[in-house]
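Of the protein chains in this complex, one is absent; all others appear in place.
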Amino acid sequence: MIPRYSRPDMVAIWSPETKFRIWFEIEAHACDALAELGVIPKEAARTIWDKGGKAVFDVARIDEIEAVTKHDVIAFLTHLAEIVGPDARFVHQGMTSSDVLDTTFNIQLVRASDILLAGVERVLAALKTRAFEHKDTVRIGRSHGIHAEPTTMGLTLARFYAEMDRNCARLVAARAEIATGAISGAVGTFANIDPQVEEHVCAALGLVPEPVSTQVIPRDRHAMFFATLGVIASSIENVATEIRHMQRTEVLEAEEFFSPGQKGSSAMPHKRNPVLTENLTGLARLVRMSVVPAMENVALWHERDISHSSVERAIGPDTTVTLDFALNRLAGVIEKLVVYPQNMEKNLNKFRGLVHSQRVLLALTQAGVSREDSYRLVQRNAMKVWEEGKDFLEELLADREVRAALSEEQIREKFDLGYHTKHVDTIFRRVFGEA
Amino acid sequence: MIPRYSRPDMVAIWSPETKFRIWFEIEAHACDALAELGVIPKEAARTIWDKGGKAVFDVARIDEIEAVTKHDVIAFLTHLAEIVGPDARFVHQGMTSSDVLDTTFNIQLVRASDILLAGVERVLAALKTRAFEHKDTVRIGRSHGIHAEPTTMGLTLARFYAEMDRNCARLVAARAEIATGAISGAVGTFANIDPQVEEHVCAALGLVPEPVSTQVIPRDRHAMFFATLGVIASSIENVATEIRHMQRTEVLEAEEFFSPGQKGSSAMPHKRNPVLTENLTGLARLVRMSVVPAMENVALWHERDISHSSVERAIGPDTTVTLDFALNRLAGVIEKLVVYPQNMEKNLNKFRGLVHSQRVLLALTQAGVSREDSYRLVQRNAMKVWEEGKDFLEELLADREVRAALSEEQIREKFDLGYHTKHVDTIFRRVFGEA
Amino acid sequence: MIPRYSRPDMVAIWSPETKFRIWFEIEAHACDALAELGVIPKEAARTIWDKGGKAVFDVARIDEIEAVTKHDVIAFLTHLAEIVGPDARFVHQGMTSSDVLDTTFNIQLVRASDILLAGVERVLAALKTRAFEHKDTVRIGRSHGIHAEPTTMGLTLARFYAEMDRNCARLVAARAEIATGAISGAVGTFANIDPQVEEHVCAALGLVPEPVSTQVIPRDRHAMFFATLGVIASSIENVATEIRHMQRTEVLEAEEFFSPGQKGSSAMPHKRNPVLTENLTGLARLVRMSVVPAMENVALWHERDISHSSVERAIGPDTTVTLDFALNRLAGVIEKLVVYPQNMEKNLNKFRGLVHSQRVLLALTQAGVSREDSYRLVQRNAMKVWEEGKDFLEELLADREVRAALSEEQIREKFDLGYHTKHVDTIFRRVFGEA
Partner (left out) sequence: MIPRYSRPDMVAIWSPETKFRIWFEIEAHACDALAELGVIPKEAARTIWDKGGKAVFDVARIDEIEAVTKHDVIAFLTHLAEIVGPDARFVHQGMTSSDVLDTTFNIQLVRASDILLAGVERVLAALKTRAFEHKDTVRIGRSHGIHAEPTTMGLTLARFYAEMDRNCARLVAARAEIATGAISGAVGTFANIDPQVEEHVCAALGLVPEPVSTQVIPRDRHAMFFATLGVIASSIENVATEIRHMQRTEVLEAEEFFSPGQKGSSAMPHKRNPVLTENLTGLARLVRMSVVPAMENVALWHERDISHSSVERAIGPDTTVTLDFALNRLAGVIEKLVVYPQNMEKNLNKFRGLVHSQRVLLALTQAGVSREDSYRLVQRNAMKVWEEGKDFLEELLADREVRAALSEEQIREKFDLGYHTKHVDTIFRRVFGEA
């Protein structure tokens, strides 16, 4: 977790204060259930909520106790007893540390998911606004980095919207994966605690009881969760790569927003670097690097070992904080992206009409010219454009053989950009439900 | 794709024969739609189906043509023309190679998913059968590889069932991710082909039209697909690791089935190696290694580049073939797993009752003995067991201080295994809907 | 291993024929050592070489036997006995299958390394030739894809040379990592075979005896080996990315060689796609994906388990074959790369001299103009270039305030490209030892 790539709300989820607050809530809800079952006095459960509910847990004090007991949950419970008094002995009855720790981790991931979902929504909103703004802004489509056929900037943004929308659905599914809790004891048999406690605690905290746990909640859930974050990160890289390409000096179809006062802009006005999207490319790698260890965490020995724990202490906060930052940075980039339609037009016309050569070829064929002759006719005019810098349309109009097959109107029609954009509305309707 | 780790049905999906057959179907369905739209003659579409539908495409001949044209789709179309005759000129009108290639790849992945789902189902069936068979077969639960509290073999199998059942749902979702097709042209604008063709072809082939494509279908879908396979592989490793542990010489609570005639079994009867589950551990790594490149494939330059293509040529077949083999190998291992309940009992009793020390401790406390004294009492008897090999129950019964707090019956009750298995039915109902 | 991304020499290393030949040589050399030690008759060792040395092992026959014995080494030995006769009983005495298998795998990797080294050498030779050819071909250097300061095409090639030269050294080190053999028995104690056998076999086959093995050669060696291949692949991606950028339509400073007859080139002369370097980008991912599983292979249970085996059956051939193909494809691309110095010059001058603004700014300061004023002077002329398309040099020469500080000669001198290339020879000497 690098401060410069962090936002406070997500960081707060992973603070000791938040952690201890969740621990308390799990324990207190469990006490309610135990009281209801008659295992502990209802009075005690109430006292625990009353005193613990308004307490501010002293992280330094807990650390101090842990330094002696070498056990974090015991340290917390000891501190809680300092706050709650004698009734604290009813806390944690029949429970295992992992019941608290694993359920807490999942609550943190659920909360993180909610923040990430808000980030995805912000990206979606930005993409949609800009897509409609540039629905008809024509630019050249490129395959392999080479000019192919015309498309529009709106379509580019629409495809990113559709991709991010899929990520939204994936993230909702990933959130459900880890929205479970377990209060099932040392090997998951509920030997010392009734399953109803688990049900109560989970319901109170917005979780689903884990159908069958061991000492721990199964880690295939977390593998799927982090894998999903890895896919989202890859989509961020996808958008970032497009913007980096557009901002290249020679292309310059768009630029990251550059505030007027930003250093060095006017003596070297061309030197505006796409540093935000380059940064997003790196952040995507950071998010993605948690995927493999999360998968390696699935195979625990027997009912549990602790090998996954250190991994999750790192990737839990680091990955969610980084992805949250990246999503919001991306949203900002899109919201303020400076688009240059004139440059798009200039690039589109870079080869003075050659981009339409395929349509002309087809038209000749359809006009009855043999495939070989059509090709020869297009080629000889194309080469004049390519080698001598002539204009393709003018050359064709001046080519008698071509004109023998096609009228001026027919030829000019092949240079109509509307041909390429005629289905943009259809695609927008597919993506946004409107056009 | 390693022959010894391959099953023929999955291999067949990736054969040139299958590929060309799918290419043909895409082209022929597109002709139907083009005919319906009046772009090509209905007669031609019919001829194409008639002649191509019953043809066996000659892979060697297509390779021969490709050696000249350096283009696989053109080579196929040329061969198709040899079969169909002059009407072949109506094939592929307005389409781009990627329309065929990407849609085909997704069809192959959909078919692969169906085979993988059958594999998951087989694993689930095996796990369920064996789980019920051993629902009440008590064994020691272990955390950190160390004896903790009793559980049952059925619970172990039930948790693998629940995990694999989640994988089933994930695989269904992953299949939907890649069940799309695109016939949208060189940059995805449908400039040269009506979107209705895409709709018709997709409907005919069980796909959903890709809402917005470029030259290619977006690769976030495939990243999610392969990530899901990676999670499933990790679950396979999880089950395999448990079995490898159970088969360890010192544990020997279960063994992979070993056919009577299998080499070397009787002169060294202990030397039965868990080679199948070790192999599954390795295969899991092979499946998982496709996840990162599939994610690296998401960010293509502009409308497309071809960097993902070579990756998919490898991981498409390799990953699905390996996972298919692994799932079926795992199913076989579970179906025939030799379980040794006596060894489980022997291991459970390895420390002559010490496994119950926690319950005794709790009982003493509840009987009014102070926490410190309770601990001292349990400890002194535990150490006799640990250091002198005494029996824990007998020592406790003979300890006057203990007996002052607890009756013989109360003490014996703490050694009842039923205490640990009382919620097994509850858990089974959660997992299987029955118990 | 995908046929279209394979070269026959590397493929041959991984054929069953090669494997069985190596198995034979290990066994036969071991017989020599055993004969020398008096364990088996010298006569027998000689017979084994005589008959086996000239035999062609029948792969189908060995497969047939393996189908019965379920053991590959036993199947081979059985077939060998069919060839050698009764003396075959002296083969493999005191040895373990892994002695043969692991030593063979390392021999295959050593041979693969030699082919890879030849590939690296070919890339180096190409880079050197082209670097000297374009030592002084000036082009704009870019950071963040944005024009920065001038550099030369030779420097670009020189840095790739230096990087690939490091890879050469790394590959030599990686080769040494896996150039070991082990003939040490079931758990590596040499219980049934003298260490001298291992020494003899290794010496005969160009290997170093593994100082301490278990049943297997330790896999940290192979992790390091495959990690090194992953680094080399990343360097290939680095070069490929540069070329892909250079070939972009708007940049077009270089192109992959495009043979005159290659399809579609003349009707759309701009549509030459950098498909080879895009392909290299994907191949790099394929090579790299073996790194993680190779590292996961290091931790085996006790003296060995077999989890690494299936992984290596795949990544051994696949990774070396793919990297070999990639290196040679890269070499070909570099050897025939079409460089366009005019386009480089055109791109360099895209902003009519603005690239020199930093030097002018410095000159003004050094001439005594305050930093603020210098900046203002440069800026107002720069903006005329940026916004009105003026020429930077002319504007500066016409700016009285500028001319008050700097003479025409001084200003013109700041536009001298030689300023930027004056240390090219120094760098070339560092890289190539000559300039």
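Things to note:
For clarity, chains are labelled A, B and C in written order, and residue numbers in each chain start from 1.
The working rule: a residue touches a chain if its C-beta (ideal position, glycine included) is under 8 Å from a C-beta of that chain, and two chains touch if they have at least 3 such contacts.
This is a predicted model, so every value here is computed, not measured.
The chain not displayed here makes contact, within the full complex, with A, B, C.
Only one residue in the set B:His29, B:Arg166 or B:Arg244 touches the chain that does not appear here, and it is B:Arg244. Annotation: of B:Val378, B:Val402 or B:Val424, B:Val378 touches the absent chain (contact as defined above). Set against the missing chain, the residues C:Ala12, C:Leu37 or C:Ala191 yield one that touches it, C:Ala191.
When the missing chain is restored to the complex, the residue among C:Ala118, C:Leu300, C:Leu397 or C:Ala435 that touches it is C:Leu300. Interface residues of subunit A with the unshown chain, by the touch rule above, are 2, 4-5, 69-71, 74, 244, 262-263, 273, 275, 278-279, 281-283, 285-286, 288-290, 292-293, 296-297, 301, 305-311, 313-314, 318, 322. The chain not displayed touches subunit B at residues 140, 142-148, 244-245, 247-251, 266-275, 278, 292, 296, 347, 350-351, 354, 357-358, 361, 375, 378-379, 382-383, 385-386.
Although one chain is not displayed, subunit C still touches it through residues 141-145, 148-151, 155, 158-159, 162-163, 166-167, 170, 173, 177, 185-191, 195, 209, 211-215, 218, 220-221, 223-224, 227-228, 230-231, 233-235, 237-238, 240-242, 245, 281, 288, 291-292, 295-296, 298-306, 362, 419-424, 426-427, 430-431.
By our rule, only the chains that are shown with their structure count from here on.
Judged by the touch criterion defined above, the protein chains are all mutually in contact, each touching every other.
Taken over every residue number at the interface, the positions common to subunit A and subunit C amount to over half, indicating a same-residue contact. Subunit A maps onto subunit B through a rotation of 180°, based on Cα atoms and reported in steps of 5.
Separating the centre of subunit A from that of subunit C, both taken as means of CA atoms, is a distance of 33 Å.
Rounded to whole angstrom, the centroid-to-centroid distance between subunit A and subunit B, based on C-alpha atoms, equals 25 Å. Taken residue by residue, subunit A touches two or more other chains at 142-145, 148, 245, 292, 296, whereas all remaining positions touch fewer.
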